[in-house]
Structure formats: C-alpha cells, structure tokens
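With one protein chain removed, the remaining protein chains of the complex are shown where they sit.
After this line comes chain A, so read on.
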Amino acid sequence: MSTLADSLFGVIENRISPIAARLSSQRHVVAIKDGFIASMPFLIVGSFMLLFSHPPFSQDSQWGFAQWWLGMVKQYNDQLMMPYNMTMGIMAVFITGAIAYNLAQSYKLNGLMAALLSLMTFLVVAAPEKDGALSVASLGGEGIFSAILISLYCTEVMHWLVKYNIGFKLPEQVPPKIRQSFDLLIPIMVIFLTLYPLNLFMESHFGLLIPQAIMSVFAPIISAADSLPAVLIAVLLCHLLWFAGIHGAAIVGGILQAFWLSNLGLNQEALNAGQDIPKIFIEPFWQFFITVGGSGATMGLVILYLRSRSAHLRAIGRLGFVPGMFNINEPIIFGSPVVMNPLLFIPFITTPLINAVIAWTATRTNLINHVISLAPWTTPGPIGAAWSTGWDWRAVVLVAFLICLSTLIYYPFFKLYERQLLAQEEEMAQEQLAEEMK
C-alpha cells in the first residue's frame, strides 16, 4: 500500500505538477485568466439583474409580494434588463479588451493601446454595422472564443511589429502621448488588411460572421465539456494538484472559464426566451456543490475537526471554520496538513467526485434548477447555490445534504489520522513530563 501510494505521489509531484505549473505560468494562459478575472464584476452584477428580472414565482402566484414583483418586472422589463444587456449581454467586449491589456502588459507593451486595438478588431468582425446599428448577437457568450483569439492575435501583431521595429518613426521631440497614438497606425492597418478580407469572404460565401464560424468549430468541444466525464476529469485533476500543494482550482478553473462563461451565456439566453435551460457545468456548480467549503469539499472535515480530541486538529478546526464558510480552506489544506498526507488522500479526492455525480444527476433530472447566474466564489455554499440557481430552495437542501455526506466520507479517515496525532501528542506530553520530573 505504501509503495503504491509513494509512487502515486511521486507521479503527481514530479510529472503532473510541473506541467500544470508551466501551463499556468504561460504568458497567454495567464493573460486569458486575468482577462476573465477583470471582467467578472461586470458579469456578476449583470447576471444578478437577470435573476431580479425573473422572479422565482409562478405567473399565477396568489401571494401579494410575488404579484407585486411579477407586475413590476412585466412593466419595466426593458429598463431592468438594461444592466444585464450591457454587461452579460456583451461580455465578449469586456473580455477582449481585458485579455489584450494583460497580454500587452506582460510583453511590456502599452496595455491601453492593445485593448483599444483589440476592441476595434472584435467589433469589426463580430458586429459589423448595418442600417446604423451594431448587432449585439455575437457580442455575448457566442463571442467568447473569438474574443480570446482576436485579443491574442492583435496583441501578437503589435508585439511582432515592435520586435522587428516596424512603424512610423517620429522625431524624439514629439511628446510621448502623441507618439503613442502614431504607434498604433501600422497595427490597425495590418489588422484591417489581414482580418477584414477574411471577414468579407466568410460573409459572402457562408453568410457567417467570424464568431459564428469559430463557435461552430468549438461546438463539439463545448458540448463535450458539459458532460459528466469531463466534469469528473476536471475535478480529479484539480484535486490531484491540490494534493501536491498546488492551487489546482486556479489552474483547472482558469482553463475551464471560457467554457463556463459560454455555457452561462447559453443558459441565460434560454431563460430569457422562456426555453428549457440546456447547460449544467458552470462555475457556481463547481464552487457551491462540488467543492463546498473549498477544494476537497472540506466543510465536512472542518466540522469533524471542531470536536476532535486532538489539540492540533481542534486548533485547525477553529482557525478554518469561518474561512471555510466562505470557501477558503488553506488553513485546512496546509494546516492539517491534507497536502501529501496519505491518510486524507482518499476522501480528499473522492468526496468532490461523489458530490459532482450527485449534483450533476440532481440537475439533469430537474431535482434542482440549473445554474443561471454567477455568484462570487466566496459566497457561503448554501446561499451561493440558491443565488446561482435563481433562488431555488431545493439547491440549499442539496448543499446541506452534501455537507453531511462529506462529513460521513471523511469520518473514518479523520479517525485514523486523529488516532495517529493523539499518539504523537501523548508521546510529547510524556516526554515533557519526564523532563519536569528530572
């Protein structure tokens, strides 16, 4: 058993971790992730407004409060939906600018200029003007993958031109601000010369905009990423990394974010159109069901620690309980420690996998609502689950059930570990006693 465990830990430490570390330090991956992070506040507020515009009551509810809310939403629908339309509805616009900014910063280029260049390019390919209006159809979830590709392309063009010193050379006496704006002339021209013909070609031959074409290329991957096996693989990878002491959620989540946001966009469109909600795997689903209390679904473990007979575990329980309610569990992971601890390996990996299967099945069979909104990841589990499913009380019940279940799964392993620690604590106490007796 121990040699098997050792070789397994060896593989995680020596093979998986370095790859993950390299991947998550890779310039473009970092820029994409930071771009998503920067866009998040807009998306959270926007999706909150969507929820507000879709009260969780049936149309013929007799309750006064519900009737008032429903009536108000009906009357002021356009006004209430405006914050949603200008954030979630055009999220690819924010993402394009934010990714380009971050990538440019990492190349020590002018971030603002890169962001503006990418924004222009994105609008050219995703929302060409027609009859005095820009169409927003491709600026939401459908535009995410285009946003990523376009912002990377534009910034790389800038970088390439700077590297080979191609551009207008204005004399030194010209103020820097003015020189900056001239710096962009060539990149803009290059972008128009390369992308715009492609755009026109796509439109005249296939009747498609570039974002729609990109989406149809990505469609099989997107739908595969929303399957239970994909969820389980992602959860497993994340927790193997955490077990090696690496922030698995930041790495796996960073890569999944594009899929999560595109799924969220599809769900919200369906909600708005009054259709069945199609997608399951979105960040809150991961955050509030699979890893309630933080990676490893450690809420159950903290509860066990609180009443442990081991002084060390009790101390960790006290330190970790409140942060754990907000899904922060570094004290548990590093203090227990869970990291590289063979006794806690099995429950740390299996609990989130079991949670994933249960929550997935519950969503699929409509026992709980699908995720249709974003809540900040630090929202306490039950509240976050209710919030992101459109105030579904059944989601709260499910989270409570999953916490109890995780307590049960952790219990036998916790007991083993506790016994080991108690023996150590006992030994130390006796040594101390012997010291004093001398």
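We adopt the following convention: contacts are C-beta pairs under 8 Å (C-beta built on N, C-alpha and C of every residue); 3 or more make two chains touch, one makes a residue touch a chain; residues count from 1.
Keep in mind that, in the parts below, contacts and distances are computed from a predicted model.
Its UniProt record calls the unshown chain "Cytochrome C biogenesis protein CcmE", which is the correct pick from "Carbohydrate ABC transporter substrate-binding protein", "Cytochrome C biogenesis protein CcmE", "Transketolase, C-terminal section" or "FAD-dependent oxidoreductase". Taking the complete complex into account, A:330 is the one of A:156, A:203, A:330 or A:425 that touches the chain left out. When the full complex is taken into account, the listed residue touching the unshown chain is A:21, out of A:8, A:21 or A:188.
Listed residues A:61, A:85 or A:105: the one in touch with the omitted chain is A:105.
Only one of A:124, A:250 or A:357 touches the absent chain when the whole complex is considered: A:250.
Although one chain is not displayed, chain A still touches it through residues 17-18, 20-21, 24-25, 30, 33-34, 37, 102, 105, 242, 245-247, 249-250, 315-316, 319, 323, 328, 330-337, 339, 378.
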